[in-house]
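With one protein chain withheld, the remaining protein chains of the complex are depicted in position.
And then chain A:
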Amino acid sequence: MKKTLIATATGLLLLQPVAYANVDVSGYASVIGGRVLSGTGVESEGIPPSFLANYPLVGVYEKDWSFKPDTRFGLQFRANLTDGLSATAQVVARGADDFDARFEWAYLSYDLNDHWTLQAGKKRLPLYYYSDFFDVGYAYLWIRPPADNYTWQIFNYTGVNAMFNYFVGDWDISGNIYTGREDDSQNKLLSEYFPPRQPTREIWKNIVGGVLNLNRDWLDIRLTYMTYINERYRTIDGVVERVTWGDSLTRRGKFAGVSVNMDFGSWIFLSELNRLDLDGGKFDTYMVSAGYRINQFTPYISYADFDSANEKHNTTSLGLRWDFHSNAAFKFQYDDVKDKSEPFWEVAGDSKSITFGVDLVF
């Protein structure tokens, strides 16, 4: 994961010896293809048989083979400035965005002491267990974390983050507390997928959250909480309108979740249970998954569910991970989505799909 480049360019320009920063370059890639085998679509919305594999990025498989919805490349540059100070930037290009490369992460990191690290800049919002490494397919079991859980339109924030790490009575206790905001001038999910499909500016402000991880041997427990204020503007016929909820110009979201993972011998057990409360409206998600390692092969199964007043859907998945190379894994997955939403609240209808591809890190 480490290739050290010497930042000679600066040195050459200045034509004098300078203190070179070591820049580590690392990266990841997932090349995934797939198609819907059969599906209902949503007739009232003119949606053909489709599998919404990635909500925030609107990664949609249809009946024709496509390599766009899940394919992505990431490059990370980390400049180690010594004495605990470093600068990191990560550029991500995704098929769902027509490979338009963007800085998704850009932050400074400073080790205050052996237990605390401060970070400031743009990062991934660490809501769900897999949120902050959602793009790094190699790091987890499936082709993608279950779409039914990872449905929220905002996934980055700009702000500050304090991370900690302690060892207390055989338990590794780590976590972080963070605050910041995100102003997405044209939110993809709200602008392109959900009715009324008009350009939508989505703001999550006053974000305050925390994550607590408890690790011991084969057991990994994670608790997460985050609260924010939502503000939204929609452009209809060229006119910007502020979206209101009842009489209110904003609404408060409160997200809480717990995740329990076990990695015991050849068995892997993964689970997540989350609730988002949006001004009293409840959006519940959960996921359970199990895998069994047989040398380089790990067959797995998972079930994920989304439940709210109107929108309800679940996905049952079966798949295989094959660690065929020291830097890469091949995966094959079958997904069966059931959309049980009330009329006019359907997301993409029922579907059965296959996807396969390779995840790698370097």
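We take it that contacts are C-beta pairs under 8 Å (C-beta built on N, C-alpha and C of every residue); 3 or more make two chains touch, one makes a residue touch a chain; residues count from 1.
Definition applied: contacts and distances are computed from a predicted model.
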> The hidden chain: which UniProt name fits, "RNA polymerase sigma-70 factor, ECF subfamily", "Glutamate synthase", "Transmembrane sensor" or "Phosphate ABC transporter substrate-binding protein"?
Replying inline: "Phosphate ABC transporter substrate-binding protein"
> Which listed residue, A:Glu45, A:Asp97, A:Asp172 or A:Asp336, touches the chain dropped from view?
Replying inline: A:Asp172
> So which of A:Thr179, A:Asn215 or A:Thr235 would be touching the chain we can't see?
Replying inline: A:Asn215
> Which residue among A:Ser50, A:Ser66 or A:Gln90 touches the omitted chain?
Replying inline: A:Gln90
> Hey, which of A:Arg35, A:Lys63 or A:Arg124 is the one touching the hidden chain?
Replying inline: A:Arg124
> Residue-wise, where is chain A in contact with the chain that is not depicted?
Replying inline: 1-3, 24, 26, 28, 74, 76, 78, 88, 90, 105, 107, 109, 114-115, 119, 123-124, 126, 132-133, 135-136, 138-140, 163, 165, 167, 172, 174, 215, 296, 323, 325-327, 329, 361-362
